[in-house]
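Reading through the structure tokens given below for one structure.
The complex appears here minus one protein chain, its other protein chains still in place.
Showing chain A:
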């Protein structure tokens, strides 16, 4: 069964994207080609989201014809000048561009639209994405900072900024941007886990001093713990917790100087050991249930489960060696 079209298809694996775009002709045929905008017509708002997502999937699989058809329908409903329609049109042009010259042309068009209306956020986002895609990362970063200057509650943009910094190896900036997301969405368990991952990577990256290292590890530990607190049986959170506690326990074998930074000091070894045991037990439970394909345990990503299994088996083999 193909996944629902209501949800964004950006993160789907290729097979599912293909399944969606293969549905496109059927969907285009079953839905009316023009919907009147009167109150009496039975217009579903989901339909337009479906069209947008269909465009994304079709472009990915190279079915430009269907993408154009979807766009035409959005145009007949919302008009040429709608901000999102403009952004989708740009997206299609980006996908169809063959060389750098054509991409430059698309970029010019974006800038033209922005010079007329510089608060057109979808186009601004497209421009940033295109700059990044063309490898002009510093331009993308400054444009993104500009966007966040007048729209500081844009979660997506903060997250993009974090990812941009992360891709450049600027961990402190990436962490700062992710913390900004967390301020806006304090209950988002995946953001907590992501922040934990960033902090773990920042800590383990070479060049971090001992004090900074400890602080980052303690922070990562806290982030993963929070993500588990917000979400029962969160594979990603337990995986991170296991990773961090394992690392801390390995390090604590050699003596380290305790920092006097009270807020970020690590909990005592016993607590960390218990956290490690908890994570191991939970991961084992998740792996067991999901490899048996038990009812009620089918939501996990197979690749994530496989990674967790690998982590646990690594752990087991090192235990035997010890």
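The rule is short, and it goes like this: a contact is a pair of C-beta atoms (placed from the backbone, for glycine too) under 8 Å apart; a residue touches a chain by one contact, two chains touch by 3 or more; residues count from 1.
The definition used in the following text is that contacts and distances are computed from a predicted model.
Engineer: What is the protein name, per UniProt, of the chain that does not appear here: "Coatomer subunit gamma", "Magnesium transporter", "Exosome complex component RRP45" or "Large ribosomal subunit protein mL44"?
Structural biologist: In UniProt, the chain excluded from the picture bears the name "Magnesium transporter".
Engineer: Pick from A:114, A:148, A:170 or A:230: which residue touches the chain that isn't shown?
Structural biologist: Final answer for the missing-chain contact: A:230.
Engineer: Among A:31, A:75, A:114 or A:129, which residue is in touch with the absent chain?
Structural biologist: Residue touching the absent chain, from the options given: A:129.
Engineer: Of the residues in chain A, which ones touch the absent chain?
Structural biologist: Missing-chain contacts on chain A: residues 4, 6-8, 10-11, 14-15, 17-19, 46, 56, 59-62, 87, 91, 94-95, 97, 122, 125-126, 128-129, 132-133, 155-157, 159-160, 163, 181, 185, 187-191, 194, 229-235, 295-300.
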